[in-house]
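All remarks here apply to the structure that follows.
Removed: one protein chain of the complex. Kept in place: all other protein chains.
For clarity, chains are labelled A, B, C, D and E in written order, and residue numbers in each chain start from 1.
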Amino acid sequence: MFSVTVRDHMMIAHSFRGEVFGPAQRLHGATYVVDATFKRATLDEDNIVVDIGRAARELRAVLSELSYRNLDDLAEFTGVNTSTEALAEVVADRLAERVRAGALGDGGRELSGLAVTLHESHIAWATYERPL
Amino acid sequence: MFSVTVRDHMMIAHSFRGEVFGPAQRLHGATYVVDATFKRATLDEDNIVVDIGRAARELRAVLSELSYRNLDDLAEFTGVNTSTEALAEVVADRLAERVRAGALGDGGRELSGLAVTLHESHIAWATYERPL
Amino acid sequence: MFSVTVRDHMMIAHSFRGEVFGPAQRLHGATYVVDATFKRATLDEDNIVVDIGRAARELRAVLSELSYRNLDDLAEFTGVNTSTEALAEVVADRLAERVRAGALGDGGRELSGLAVTLHESHIAWATYERPL
Amino acid sequence: MFSVTVRDHMMIAHSFRGEVFGPAQRLHGATYVVDATFKRATLDEDNIVVDIGRAARELRAVLSELSYRNLDDLAEFTGVNTSTEALAEVVADRLAERVRAGALGDGGRELSGLAVTLHESHIAWATYERPL
Amino acid sequence: MFSVTVRDHMMIAHSFRGEVFGPAQRLHGATYVVDATFKRATLDEDNIVVDIGRAARELRAVLSELSYRNLDDLAEFTGVNTSTEALAEVVADRLAERVRAGALGDGGRELSGLAVTLHESHIAWATYERPL
Partner (left out) sequence: MFSVTVRDHMMIAHSFRGEVFGPAQRLHGATYVVDATFKRATLDEDNIVVDIGRAARELRAVLSELSYRNLDDLAEFTGVNTSTEALAEVVADRLAERVRAGALGDGGRELSGLAVTLHESHIAWATYERPL
């Protein structure tokens, strides 16, 4: 099994609902350093999993929809706790849609899976993995 | 599959028995930077895998039983080589016990697995993974 | 010259005023991984610059005044752009006050300088250095 | 499942063929920071997966065959794009041969798998995993 | 004193002349992860040292002149060993020219100094510092 990972980041504001979150119930924010991993059983005719430049552009496109925003204001997150793990799923699902739409070329459709890790600090991160 | 990871560290002394260990047969020590990963198939009603603060406290509790100690003096390690990989298992098993005892709340009992990585330096680390 | 550095982090929301900031004029947020460096020409009678545990507690205390907050709501930042470099100065100055007040013990008063670095992502950080 | 990882690096020149590579079709180069992970279901009689020193020596031996070279000049890579993911497979396969030949001792033959990650920069890396 | 640092990278091929370089006399290559630090005594009217986005664009512009190239083929490096420390100076001097030409705005002309670090691997890096 092969995989290729690209890293980028986004900076957002949000708040959480639920006692478990303690002071994070207040409006605060985070930098998420985001790693997107693309998996494929065999390499394509260019001997790669996916073009790293193209993968980076798609990740950037997905993150720019969220970055420099207060997630509490976005309709898509109404009533949703935008925890690190929940946002990892959002990023992975949006990347998956782009892959299916051909954003990574025909070869991208032979990817078998995707994993997205969001690092919220130097001491905590979350990952969501899914098939493609 | 979702996962959340928290990082902490411990500083211990120990020695190894067996020719394979060369100079590490002498009493020496290590800082272990420890990553504990909690896995769950779906998110809970708060939209998380586990509360990061709570997970960090449990990891801290497990590490504080070992930190600032000479492991050669602890009864539980008599006759045992406390290698990086063996200590990863010890930390994971102790975390697993705490999870089963409810330390991460009822939701913690729905975790499916645990992985613990101990970094012994910038160029070597070991991981132990187990189901929960 | 000796120095000791401790690392912690804070998660905040804020917005900027000024065209130079582009999309960062919107309410967004950041995780700041914060390094505080304490400098001293010679070691004290315990052979240290400062007790690392104590230094970490003081840094934590300063950061907890800001963490999990929307800086736009704090009176002290009215009309102030809380850029990474400006916040580095805030953290350094508050640490300096604590040092002067004796929070690091009598030895802390022999520190000669302080540097605070705030990492806003894996690709950007800012530092403020000052004498003590 | 246990694993042990060791890290080293190599510095090479190469070029790629194929429009997808853009400017990387020109002769350029890379530092690959290489992580080799050795997996085993249970620990051996010394309570380890593999001796870290020995694993590091084998990885060094494999990398020294490639380091400080222009891969375009090596017969084994004629007509082959030496992408990061393709090189991860080369390093893993060469390590696997050494393990099978006994380079990690008899215990090495009980390893169940190998994963090799090549970091080409702080924002991109690739992994190849295989059974042993 | 304030400073702001931005990170980017370049991938190049080159060779060295001189026995001290051993195998690095052969054509090989490197990824340089590049940190550019901009220094200023006081903050500007926007409360910053320099706009991070603008600083990142200038660094990218300087690095793209060198990246994906064989430095041995560039006229400007004829007879020059493009060591990590020598390239740090090249990058710093080219950034300095851009700053003087106004690429960072009028405020950029009040910068007092520049430092450029090139990381050639996880275990070696070089820095060049200069006034502005």
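The rule we apply is simple: a residue touches a chain if its C-beta (ideal position, glycine included) is under 8 Å from a C-beta of that chain, and two chains touch if they have at least 3 such contacts.
The shown structure was predicted, so the numbers you read here are calculated from the model rather than taken from an experiment.
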Would you indicate which residue among B:A30, B:V49, B:V62 or B:L87 is in contact with the undisplayed chain? B:A30
So which of E:A41, E:A61 or E:A124 would be touching the chain we can't see? E:A124
With the missing chain put back, which residues of chain C would touch it? List them for me. 1-8, 43, 46-49, 51-54, 56, 105
Could you pull out which residues of chain B are in touch with the chain that's been left out? 7, 9, 11-14, 23-24, 26-33, 67-70, 73, 120-123
List every residue of chain E that touches the chain not included in the displayed model. 16, 18, 20-22, 80-86, 88-89, 120, 122-130
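Following the convention adopted for this analysis, only the chains that are shown with their structure count from here on.
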What is the minimum number of touch steps required to go from chain B to chain C? 2
When contacts are scored as defined above, which chain pair ends up with more C-beta pairs, A-C or B-D? A-C
Label of the chain whose CA centroid is most distant from the centroid of chain C: D
Compare the contact pairs of A-B with each of D-E, A-C or A-D and report the one sharing over half of them by residue number. A-D
Is the contact between chain D and chain E built from the same residue numbers on each copy (over half shared) or from different ones (under half shared)? same
Rotation in the CA alignment of chain A with chain D, degrees, nearest 5: 120
Centre distance in Å when chain C and chain D are each reduced to the mean of their C-alpha atoms: 40
At least two other chains touched by the same residue of chain D: list those residues. 7, 120, 122-123
